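Right, I'll just put the structure down here and ask away after.
As you look at this complex, bear in mind that one protein chain is not there, while each of the others sits in place.
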Amino acid sequence: MQKSRFVKDIKEGEQVRELFLVAGKALLTSNAGKAYLSLQLRDKTGPIEGRVWDRAEEIGKRFDRDDVVEVSAIAIAYQGRVQLKVHDVRREEGGAKDLSAYLPVTRKGIDPLWKTLQGYVAEVRDAEMKRLLSAVFPDPPETDVARRFRQAPGGKTMHHDYIGGLLEHTVSVAGICRFLSTHYEGVNADVLLAGALLHDIGKVHELSYEGAFDYTDEGRLLGHLYMGAEYVDGICKSLPGFPPEQAMVLKHMILSHHGELEYGSPKRPKTVEAVLLHFAENMDAKVTAANDAIGELREGARWTDYQRMFERYLFSGKFDK
Amino acid sequence: MQKSRFVKDIKEGEQVRELFLVAGKALLTSNAGKAYLSLQLRDKTGPIEGRVWDRAEEIGKRFDRDDVVEVSAIAIAYQGRVQLKVHDVRREEGGAKDLSAYLPVTRKGIDPLWKTLQGYVAEVRDAEMKRLLSAVFPDPPETDVARRFRQAPGGKTMHHDYIGGLLEHTVSVAGICRFLSTHYEGVNADVLLAGALLHDIGKVHELSYEGAFDYTDEGRLLGHLYMGAEYVDGICKSLPGFPPEQAMVLKHMILSHHGELEYGSPKRPKTVEAVLLHFAENMDAKVTAANDAIGELREGARWTDYQRMFERYLFSGKFDK
Amino acid sequence: MQKSRFVKDIKEGEQVRELFLVAGKALLTSNAGKAYLSLQLRDKTGPIEGRVWDRAEEIGKRFDRDDVVEVSAIAIAYQGRVQLKVHDVRREEGGAKDLSAYLPVTRKGIDPLWKTLQGYVAEVRDAEMKRLLSAVFPDPPETDVARRFRQAPGGKTMHHDYIGGLLEHTVSVAGICRFLSTHYEGVNADVLLAGALLHDIGKVHELSYEGAFDYTDEGRLLGHLYMGAEYVDGICKSLPGFPPEQAMVLKHMILSHHGELEYGSPKRPKTVEAVLLHFAENMDAKVTAANDAIGELREGARWTDYQRMFERYLFSGKFDK
Amino acid sequence: MQKSRFVKDIKEGEQVRELFLVAGKALLTSNAGKAYLSLQLRDKTGPIEGRVWDRAEEIGKRFDRDDVVEVSAIAIAYQGRVQLKVHDVRREEGGAKDLSAYLPVTRKGIDPLWKTLQGYVAEVRDAEMKRLLSAVFPDPPETDVARRFRQAPGGKTMHHDYIGGLLEHTVSVAGICRFLSTHYEGVNADVLLAGALLHDIGKVHELSYEGAFDYTDEGRLLGHLYMGAEYVDGICKSLPGFPPEQAMVLKHMILSHHGELEYGSPKRPKTVEAVLLHFAENMDAKVTAANDAIGELREGARWTDYQRMFERYLFSGKFDK
Amino acid sequence: MQKSRFVKDIKEGEQVRELFLVAGKALLTSNAGKAYLSLQLRDKTGPIEGRVWDRAEEIGKRFDRDDVVEVSAIAIAYQGRVQLKVHDVRREEGGAKDLSAYLPVTRKGIDPLWKTLQGYVAEVRDAEMKRLLSAVFPDPPETDVARRFRQAPGGKTMHHDYIGGLLEHTVSVAGICRFLSTHYEGVNADVLLAGALLHDIGKVHELSYEGAFDYTDEGRLLGHLYMGAEYVDGICKSLPGFPPEQAMVLKHMILSHHGELEYGSPKRPKTVEAVLLHFAENMDAKVTAANDAIGELREGARWTDYQRMFERYLFSGKFDK
Partner (left out) sequence: MQKSRFVKDIKEGEQVRELFLVAGKALLTSNAGKAYLSLQLRDKTGPIEGRVWDRAEEIGKRFDRDDVVEVSAIAIAYQGRVQLKVHDVRREEGGAKDLSAYLPVTRKGIDPLWKTLQGYVAEVRDAEMKRLLSAVFPDPPETDVARRFRQAPGGKTMHHDYIGGLLEHTVSVAGICRFLSTHYEGVNADVLLAGALLHDIGKVHELSYEGAFDYTDEGRLLGHLYMGAEYVDGICKSLPGFPPEQAMVLKHMILSHHGELEYGSPKRPKTVEAVLLHFAENMDAKVTAANDAIGELREGARWTDYQRMFERYLFSGKFDK
């Protein structure tokens, strides 16, 4: 079955028979004591709640969180929002054919971003660095890591929280680092670019994104800094003759890119390249989040809602003419 | 008189008759109870100590800190260093003809940097912003502020601590901001560039640099953030019809460019342009300091001395081949 | 029309036709899907909610937040509180004749406080300081700043959050500083008193208080410390022959009166007078807030609610006899 | 023997036979391998070093740190300072007749300060509070605590570090609190004044001041906050019928007067009186230290040395006319 | 009357006539404007809400918070929970015969824990320390302090928040300290054990636990560190000949056991025994809280809810086999 109607287009009173991703599932009891199934459904245009009032338990056993399901329902209004009163649910075998139908996706396009990234790899002059980058980012992306790297979000909620967000963030940081290696003397351009491309590679397994974005056990216990450095260590060791000093310097950049111990880096940046990467990375996360917040402002509004990442309100800088 | 010999070339045993800047002066008593005059002398190649043993008090009255003086002396070795045993000191009327003979100067050249800055001003499309920038940075630099801006150091000890350092830092930050306004969507390029060029304008009067670099009373009591915003406010008010919102946004960028309250900004960055300026400014200060520290490393050394600005040792990243 | 009945006197079941200030306005949809207008109305005795169920959109276009409106309604009980079910709303042309009918006002009286302030000004012996203070606080208060200074609240929510609060706080701080200049030797009494009277002058434009108290754009982007110092700078420059050192010292006191960088002062207090002002100012804000919290305690209660300003509960110290 | 000549009057070349306090004593070995006795001697005008070169060990056994000794010596110059080359040392039996000959003393006079304090006690209206204060501060001061209270310094190095400093600080804080209880409504004047007078009573045993000021074991392990509260608890329990709530509130004021946990208060101020006491106490310590630092400035100097208590330089505010 | 049915066993639709503890009481008004009495009732198995709709005011006057009452009611379902619709309430004279029927109790048993504690006391070799411990912990527990010590909770909400929690925590900490005194050389085993047994003795009066756990006025104003040290001081002074140095060292351990000033210790640990006690105490609080959180996990769940004490989620470490 193909998905044809999307959450944002569903209106009160309509009959709905459509595919959704299950982002949450809970068996609850109403005030009147009746058991019902509450479903968090979603597609790429946003979330919608569904409630199953009849055969709640039986239907609830047919599928799990992160499955794709076909829902038969009628759309009703509840507390000012549209909600689905669900008659039936069927699990779609094989899951999502295309995850991007169910989750938000980078506006910049995964393929164009991937092409930019490959262009950066092609610019690297140091043969060893290029060999390493080609191993991590083969084109076409035939490894599991490369495939996940193209899909993974950049974060759970804070910034770049959409499919392809990790790729978008990585390409942006690499672009800044590329500029900085020409702006400053004495910078090892190849090391800086390689560090930029690899710095968040650990996120490939830190977050699961097959349904709602969430941290994996490994992500919570070890974190993407460690996971990225360990991964790069493994790849470097698998490349015969790869210089251990280069591996050490790259692992240092990955571990230190949060800049300060209290932000989770076990070591702070100690090379010029690590210092630059930290600034570029931090700036990209912040500016993207600020731009997103300002971009969502209603017409005429000058101040955003309170931004937890910044612990402040942001100003659009747009004045009425 | 012309300066012809420099500190770094003076050798033990030589007779010296040369111009120096007086960076410090103190009347002390030797262990044997004898009064002597201790002078901190310097030129662009560095500092040298001078001691006057005869007529110390009388000679000491002839000049002050920050004067240029002609010193007659013999070079001796003391505790492993060359020192001047001074016979006579004469104050040079009119002071330094060329401050850059006595103080370290930006390696990039004041005139080339100034030209780059003027090029940035020329790129500004908004007529009001261009009018403001031309008022602050007239070419040729015929105002007192513009003249001081070309000479002032970027800081007392931490970074860009040399003649022209403020200009060098400003041009570098502006160059980064120029790149960033193309890298990110939704950035007001003119506001960002103007903010970058004006962000440290308050340093023109925060530091005195006619002799040893030091803070002025005003610099210590008000600080360059306040002084810069007050100065820009005055210029904007002197330009008929300058939009007050634009003045407000620029003053906000100046006040917030240290990024956090604890670094002396009374407000944190609240516009995308202010966020970007803060990152660019901070990165330029840090990377320049790191590059300077690594550049001073002896041949073969891989780790710098302890860097107070970073609270850590820095690694050159250079491996023996 | 004159206001005659106040929020605290309105009882369930009564017909109401009265003037209120609009502190908030929102067009919402009920659970049943019906659009209605929710109004935050208020007068000096407190807030009351009003809901317009018929012609909600049409009526909502007649007025804005911060307007004074005549409301026709019936008082009903809703969730244990009195609410207005509104039939009609009419905008009062010309707004509030007397703001103090609609907003809480200092218990100490604006005129008596103003008189005390003028008495302090009269005590100043230094002619220049007196000239400056008379320019800022002319009697009668014929300038815009002086008029706003008499009305402005001391803060949005934390302390002195009522009409005349800024004046009350200023007079109290000045009174403490007056005592301290006799208590300690070596204090410049005129500078300390002038600093006390001017320290929060920037709040005149930091907060808007024509309706619900709120920050202005300028207040959020520049803050009252900067705005106050810039304002005093302008006044000093407009007084021929005003000594620049005195202006500098006063601006330092204004900028530093929050005491620490992390509380928004770009410089910390560096003169005895600035140190004293900071303590007096901080103490007055805290003690007033503590007294207000304890004053609101129910009969017999010994502990206040959690006080965010103090991050603790406060104790009345009143024991049952 | 009477002391007749003081440290500040001793000049190079003079024969000296005079009483001094021993503030330090160490048996050292010279570069040449010879044992000698190094003495830190002092009187109220300051410190002077003495060295015993002959019979060092034997002479060293005659006295200890904090003894008063008669020293026979010749004054010599060493490293620009006057030093005593000591021939003989004799311990003065019975120690100092008058400690104030050997240690710096409050400029305000112990007896006048004590009289002011007694005046404050007399003003207290609550009979129980007055009973308590009379027990702690009997006039004449016939208890050990009262006698020590009149002599003790206010601190080891930070502020009020002289004989009578504790008394001076206490009287000043009480004077401020007396003013504040009239300035603010709702303050319990008797409780505030009693808290002010008792707040540092624990310092009576926290510091030893019979020689060089130093902390006692108890002072280091328990601190003057605890010691003061425990002492007041004991006194209150010894007064039949003293209301336990009043004791509790006073102990709270003593324990909380440092204002924040990180400054050593196990509880933060939770009553209006405790809040006021904290501000008054902190202000008095800071302002006294600032005034002392500025008072020591050389003629014409505008900035003090770096002040560790303030972590900044202080400005005299004195301009050349 | 004996309690026979418990909260966790009450089911929808049942008639209930049973004893409960009143943990909260409030007279509220329903949305429909009707006054009703909302009761927080509880027994050892947990809390249940009760509502009195008829004669609410009259019935509400019969009893207070912390009373034991006999409730006549019918159990209904409300918002998915069981609630009591109450017909009548009668105050039980004499309160709880056995507090442990109404409040959660340590799983380890008060008597077995007390016996272990007495065994530790018996092991102490120093006669003075044993005399002190026997005075504080007499067996049988015939003093008020000993009786309260056996019942008191270890904290209000954070850890050991149940009847006997203080005893359980104390015995556990003492057990760890007993091991550590054998593990490390140079530890005074008697002092360490005595410090462990006494460290939280101040909690006996810091918390009231006759109904819902809450802080006393004294607990909030002085805190259990001060109260414990003052109490031990009193006991030591009542024991003729008890060495004051030992009292001082124990009081230091009590005051410093939170380890850092910011956690409320007015002095940090300065003896090896105080350092060890701090670690043992802190570890026991944290590990007990972590074990409790993990113990409450649903079957199969691997991560706990967010733990405020840890500011993180905890991992069970249990993997599916």
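A, B, C, D and E label the chains in the order they appear, each numbered from 1.
Keep in mind that, in the parts below, a contact is a pair of C-beta atoms (placed from the backbone, for glycine too) under 8 Å apart; a residue touches a chain by one contact, two chains touch by 3 or more.
Please read these numbers as outputs of a predicted model, since none were measured by experiment.
Although one chain is omitted from the display, it touches the following shown chains in the full assembly: A, B, D, E. Listed residues A:E70, A:D126 or A:E218: the one in touch with the omitted chain is A:E218.
Checked against the hidden chain, the listed residues A:K8, A:K97, A:R147 or A:K267 yield one contact partner: A:K267. Set against the missing chain, the residues E:G94, E:P140 or E:G295 yield one that touches it, E:G295. Checked against the hidden chain, the listed residues E:K97, E:K115, E:H183 or E:R308 yield one contact partner: E:H183. Remark: the residues of subunit D touching the chain excluded from display are 28-33, 217, 220-221. Annotation for subunit E: contacts to the undisplayed chain at residues 172, 175-176, 179-180, 183-186, 188, 191, 243, 245, 249, 268, 270-273, 275-276, 279, 282-283, 286-287, 290-291, 294-295, 310, 312-317, 319. The chain not shown here touches subunit B at positions 12, 77-80, 302-303, 313, 315.
The criterion applied here is as follows: only the chains that are shown with their structure count from here on.
Shared contact partners of subunit B and subunit C, listed by label: A, D. Annotation, subunit B versus subunit D: rotation angle of 120 degrees from the Cα superposition, expressed as a multiple of 5.
We define each chain's centre as the mean of its Cα atoms; on that basis subunit A and subunit E are separated by 45 Å. Residue numbers of subunit A whose C-beta contacts span two or more other chains: 313, 315. You'll find the chains touch as A-B, A-C, A-E, B-C, B-D, C-D, C-E, D-E.
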